[in-house]
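Read through the structure below, which is laid out as structure tokens, and then see the notes.
Only one protein chain is missing from this complex, and each of the others stays in its spot.
Labels for the chains are A and B, by order of writing; each one numbers its residues from 1.
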């Protein structure tokens, strides 16, 4: 209990304007705001472990909008709103349709009369996902200010075309747990690298999220991918600036070996090249199935030239003391297990399997923490209230 | 708080047998019962706005049965049961199938062991939707009296072939809010008119619900549609009788202009002609796809002759001081926005957009009020209990 009180006291000291804005991109938040979310997640997690109920709502809806298939994000979101006392309701718009204008404005209001949270995953269309979330946010602001909505639901970015803030923040929480503190990450090297996968069209949001966030805390971030597999240039530029400001560094190369060399942490993961994602978005909008098919063929053939981007024992030997922490957002393409040739060798993955599960386990708490910081200015007081009451989660 | 207590005191004075019967058609309820539902909705809404939790169930299910696609009704129902403390569970029977007899009787019982509410939307088949709800109700009565069910779930009509009571009651609550009181509606003119839409087969239940309910409160109700676009004759007859009894009037014409002239409120909305809906029901039952296709063609061609049934500025100029309140159950077919030519001009809609959102915002509270009045004879006492406890909805 003292430990929980300690975390709450620390977060109360961190200034935050998160209650005034949706948390859509990590680089729009101050370092204090990011730390606050981490500490909130930590406090909620510790309370749950101590069998203290964290319900802050007696009723209310948490709406999920998934424009792509999802199991783990769906469960993380459902878990997060459930531990706060909200009930889940899914908005099923049909996956392939991009709604605009009046439809977005109207739907956003129609689902929100009793909603406290709206979680959105929209990562299919480059240039559209984050824009959609902001459009929904504007509609909610309008509805709230005009008296249509009795409350302004928090929007949670469950993955967009630009960032994947709940993933990256969960990853950061895991690194903090693994290495003991946020401060101990200073000076550590993390390799965010492309890796071969037999599928194509994986979003850019994970690598972008990682380089955009890990550069905030004085880490040495090394991004590596084959030529042509670029990320959104603006995000790379943001990462570079972040590194300078935080006293870390940012390297960008086309060599997996170089990135792995001496790394404390490695994050090998496949993604589609920026220009392929752009082309794909055009074709999806045009409903050009033949075009999509031929783009897929091309992209897969291109990928196949880079099967050597494979996280093997030999690669791991290059890392610090040959025992860097392996990370993945899951599911990984594991060679010989989930595919013939993939991102990671089965023995490497097996060694870190439980570590990746623990990495994932932070997501529900991060989402809950984001919601609490959006809904309550005085999160510390709210958490203290829960701690003092100490209602049991399980009788 | 005093304001809420006032509303509760008023509703306690209104005699009601709503706890003994399902609220399936507004014209089967007394004026006092209708007022009681409105006041209950108002009290719940005010409590929520004052951050007072309205949970009256610690657990229990609210089952939804949607035999047609639905987003806003689904969310309204989910919101209503959530604010009362129930969890939503959807019964997915397959959309096209009409269940009968043993299946209905058995299923009604099987889903109700722990259900306190069943919300049903069944508006596809003329002559079948309301009948289905009554069949479910009979099965529940039987199950309850035989000791199969420990409680009799409330049935909520979320739209049938005859009436759409949650919509019309929400509309009435909005009119009450907009004009200040139910009494102030006396003598006001409301135009319920057909309007052109590029789709066909829209149910009759909204216009029928409006003329069936608004004639209860001394309003002058003017129904207008092109020749051949009749509603169910019995419902029109009911509206006529209602008007006489309430001291209002009921006019029926084939001129949108005549209906709009001097109107305080206009409700222009497309629907399919009665005989088309009858024919469509036959074809649906017979699974005659070719027949349905050709009926659609015919009906659309017929509709296209009436594109002048369009709610434009010029039409609005005919209304009282050129500023009647525009209403719609949403989504509207907005010319140049959601379709090329539709029910309403975009500038007219935009002027009243927020008003239509506020109109819609009443639905969750109306549904919750219907549930409470079905489950509790002493709704006033229950609401007073909530008010006195004043548990916070959000900590």
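Quick note on the criterion: a contact is a pair of C-beta atoms (placed from the backbone, for glycine too) under 8 Å apart; a residue touches a chain by one contact, two chains touch by 3 or more.
Predicted, not measured: the structure shown is a model, and the values here were computed from it.
Among A:40, A:59 or A:88, only A:88 touches the chain left out of the display. Within the complete assembly, B:148 is the residue of B:50, B:131, B:148 or B:355 that touches the hidden chain. One of B:30, B:107 or B:377 touches the chain omitted from the figure, and that residue is B:107. What chain A contributes to its contact with the hidden chain is residues 48-49, 53-55, 71-72, 74-76, 78-79, 82-83, 85, 87-88, 330-331, 334, 337-338, 354, 357-358, 360-361, 363-364, 391-395.
Along chain B, the points of touch with the absent chain fall at residues 56-61, 63, 87, 89, 91, 101-103, 106-107, 109-111, 113-116, 143, 146-150, 375, 382, 385-386.
FYI, only the chains that are shown with their structure count from here on.
Averaged C-alpha coordinates give centres for chain A and chain B that are 41 Å from one another.
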